[in-house]
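Only one protein chain is missing from this complex, and each of the others stays in its spot.
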Amino acid sequence: MKSTVFYRVNFFDTDAMSVVHHANYIRWFEIGRSDFLRQNDISLLDLMADGYSFPIFEVAAKYHVSGKYDDILRIETTPQALTRVKMVFTYEIFREKDNILLVTGSSTNVFTKAATGKITRLDDGYYKKLIAGLK
Amino acid sequence: MKSTVFYRVNFFDTDAMSVVHHANYIRWFEIGRSDFLRQNDISLLDLMADGYSFPIFEVAAKYHVSGKYDDILRIETTPQALTRVKMVFTYEIFREKDNILLVTGSSTNVFTKAATGKITRLDDGYYKKLIAGLK
Amino acid sequence: MKSTVFYRVNFFDTDAMSVVHHANYIRWFEIGRSDFLRQNDISLLDLMADGYSFPIFEVAAKYHVSGKYDDILRIETTPQALTRVKMVFTYEIFREKDNILLVTGSSTNVFTKAATGKITRLDDGYYKKLIAGLK
Partner (left out) sequence: MKSTVFYRVNFFDTDAMSVVHHANYIRWFEIGRSDFLRQNDISLLDLMADGYSFPIFEVAAKYHVSGKYDDILRIETTPQALTRVKMVFTYEIFREKDNILLVTGSSTNVFTKAATGKITRLDDGYYKKLIAGLK
């Protein structure tokens, strides 16, 4: 199920074109992804304590309208594929006040063993929580 | 012609997985892009003084190997399409010490009038400098 | 009057010591300062539109306890001196769940004319709103 979370643009998020610097949205996709996992009772801290890493494999974004200082952004995160070895999400970031779509994007994370860096498979406990998020 | 520029990974570029946070590479693509323009005698400050903006339209990255603190990265930026209305670049980021490819990516910027936000066309002066970079 | 605003620590805010990178708190002081001004009906966008800049003159922070991923931080911002030429604030950042004080700090902004960079004096409209925040 989709996660929805809000973020207010700070002055430090802007650049000399007086808009949000585009790389920030890649960070904000992570806010959405973390929130999705949190809603499904998965904490990145627990994953790490259990020896998992979850590196990003790919990310992409399209920029439609520029965000500005003080805009309240609505970050909507939708799971596309959640397996024992990867998580694929898509993102839509809206300006809350007028519902204008600013940015769309996608990301793929893989699960690895932190100790070796090799791809691994999530154990049953995490996997069940994760796929519960697809409903 | 390709631009090559170097960046040493700082401690503040890392995250709790002890690797470079993935969003930083999107910023570092900008280092490559700025360097390419600088090599072709185009300054972002001049563009802005002349009323242009150059917002990002899309960006994408694939992550192959994680960068770490103190790695010296070699950012190679190759122009794919340079026109009066847009710039498309691809990027390869290597770990200099062993020439391992860490990240690949691409970006598209468009040129707009800063005053209106509308797509515009680069004037002859900038356009000639820009396409000189294709040789 | 004190402003209170909340910020949840993101994964991208952490560093390889698995704690919040210290420079982020300097950014989060700005979240508190912006919120204080917003509560007093002053928008940084309006200030800029009216030709003011508000550069930081000095900043300082003391770090007591490390923040971590997913901590909810409570940022309390207290005005110390608000005049036509400067704003001095102090900050206390608490971990909300157990009320532990993580970071304290202070900042001074000055008001300048954006066009010249010279120190200037706030006009009556802004000044009245600003000092109303002292009550």
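By written order: A, B and C. Residues from 1 in each chain.
Quick note on the criterion: a residue touches a chain if its C-beta (ideal position, glycine included) is under 8 Å from a C-beta of that chain, and two chains touch if they have at least 3 such contacts.
The structure displayed is predicted, hence computed values, not measured ones.
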Per the touch definition above, residue among B:K2, B:R27 or B:K129 touching the missing chain: B:R27
Of C:K2, C:H22, C:K86 or C:K129, the residue in touch with the unshown chain: C:H22
Residue numbers in chain A that touch the chain omitted from display: 11-12, 14-16, 18-19, 21, 23, 69
On chain B, residues whose C-beta touches the chain left out of the figure: 10-12, 27, 30-31, 34, 38, 43-45, 68-70
Residue ranges of chain C at the interface with the undisplayed chain: 16-17, 19, 21-24, 26-27, 30, 48, 53-63, 66, 114, 117
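The criterion applied here is as follows: only the chains that are shown with their structure count from here on.
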Chain nearest the overall C-alpha centroid of the shown protein atoms: A
Rounded Å distance, chain A centre to chain B centre (Cα mean): 23
For chain A paired with chain C, centre-to-centre distance based on mean C-alpha positions, whole Å: 27
Chain A: positions in contact with at least two other chains: 27, 30
